[in-house]
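Data first, discussion second: the structure below is written as structure tokens.
Showing subunit A:
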Amino acid sequence: MWWILGLVLLIMKLIIVISVLFGFAAYMVLVERKLLGRFQIRYGPNRVGPFGLLQPLADGIKLIIKEDFVPRTADRLVFLTAPAVVAAVPLVITAVIPFSDDLTIGGTRIPMVITDLNIGMLFVLALASLAVYGIALGGWASNSKYSLLGAIRGSAQLISYELSMGLSLVPVVMLAGSFSLVDIVNAQERLPFILVQPVSFVIFLISAMAESNRIPFDLPESENELIGGFHTEYSGMRFGLFFVGEYVSMIVLGALTAVFFLGGWRGPILPSLFWFLLKTMLIPLFFIWTRATLPRLRYDQLMHLGWKFLLPVALVNIVVTGGVMLFMGW
Partner candidate 1 sequence: MPRLVIDDLEIEVPKGTKVIDAAERLGIMIPRFCYHEALGAVGACRMCAVKFIQGPFKGIQMSCMIDAQDGMIVSTTDQEAVDFRKRVIEWLMINHPHDCPVCDEGGQCLLQDETVSSGHARRRYPGKKRTYRNQYLGPFIAHEMNRCIHCYRCSRYYQEFSGYRDLGPLQIGNRLYFGRFKEGRLESPYSGNLVDICPTGVYTDIPARYKVRRWDLQRSPSVCIHCALGCNTIGNAHYRAVMRVEARMNPYVNGYFLCDEGRFGFSYTNGGADHAQRPWTSKIGGADVTVEAALAESSSKLSEIAAVYGPEAIVALGSARNSLETQSMLSRLCRRKGWLGPVWFTDTAVYRKVRSAVERLDSGIAVSMREIEFADFVIIAGADLLNEAPMAAIAVRQASRKNAQIVVIDPRPISLPFEFRHVPAVPGQIERCLGSLVKGSISKEELKGLDSAAKGFCKALPAKFGDKESGISIPELADQLMASRRPVIVCGTGIVSESTPALAADCAQLLRESGKKAGLFYILPGASSFSSALLSGPDAKGFAEILSEIEQGSIKALIAAESDPFRDFPDRERLDKALSQLDLLVAIDYLPTETVKRASVFLPSSTVFEMNSTFVNPEGRVQHAERVHAGGVPIWGAHPPRIVRNFIPGGDHQPAWEILWKISAETSVLESVLTLGELIAAEMPAFEATGKAQYPVNQARIIPEKSEGSFVKPKTRPEQGQKPKGFNLLLTDRIFASREPSVYADTLEGVFPEPALFMHSEDAAAAGLSDGDTVSVGLEPGSIEVKLSVSERMARGVLILPRQKGIEWQRMKDFSAWIALERIRKI
Partner candidate 2 sequence: MAKEKSVLRDLLDDVMGLADSYAVTLKHLFRKPITEQYPDFKRLLPARSRGRIILTRDPEGEERCVACYLCSAVCPTDCISIEGAERKDGRRYPLWFRINFARCIYCGMCEEACPTLAIQLTPDFEFSKYGVLDFLYEKEDLLVDHQGKNADYDYYRHAGVSVEGDKGEHINEKPPVDVKSNLP
């Protein structure tokens, strides 16, 4: 009977996590538009519902009822599946993220993570790089030069930043002594890693921005050169999926940052779920702030930053961390 209960619990967790995630993604869009508005001394959307709160709904309806257009020369199957890949990958990542302290109901401890994988971090890194498949395939299948250019940029950018992202997490693993995300959170009981590893944190943050194709790293879709980049030919809900994928991955990256550097759900007084959500939201908000602040990088600057700055710094950081650990005898 245990396994049935476990299954039910799992499904419940899945449903809750996915719907919360989508809800967050939808409102993330609104928050972004609102905030950008204020950053630019405007109001942002305020027509649909009070304070424009129903705007995500209106956008959703609009996207769904729009014509789903497939270019005549496109590779139909790939074209149609690519957006799903982009949207699905960040969802899957959430499977290993612990979002609260364990819950104890009637003496049964229910772990507040969908599944505590002991190689959780590797899983995360592997999936994060999968997202680029959606972009690359979508861009290629569109059979349009803008899409293709966008897709190629996407792949190149991802390869470059994946490396520094992975390396920036090595000290975290070294400190926590485990790949499991739950263990990593637990390892921050005393001090969040952001204080121990500020360099790692910065590198991770920059790489995360680049992974999620956000300004100033939105070269794959830079609209003033490539119209829409990889999603130029997409319309309706398929375009919507790219969109959702971007925002979900932003939130997931926020959650990962919280887990890796901010001590996860840990926090004083307030319930752990609250702390987790709060920490998770910090990163997307920072991304939005960045979008309002920085201009897009030039392509050479992007490569320069990734290979010639972040990568060496991350390597040095690992060596230094290792040295310190050896020296301190941890």
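On the choice of candidates, all candidates are chains of the complex that A comes from, given by their letters.
The working rule: a residue touches a chain if its C-beta (ideal position, glycine included) is under 8 Å from a C-beta of that chain, and two chains touch if they have at least 3 such contacts; residues count from 1.
These figures come from a predicted structure and were not determined experimentally.
S.K.: Going by the contact definition at the top, pick out the neighbour of subunit A in this complex from 1 or 2.
M.R.: 2
S.K.: Touching candidate 2 in the complex: which residues of subunit A?
M.R.: Those residues of subunit A that touch candidate 2 are 35, 37-43, 289-290, 292-294.
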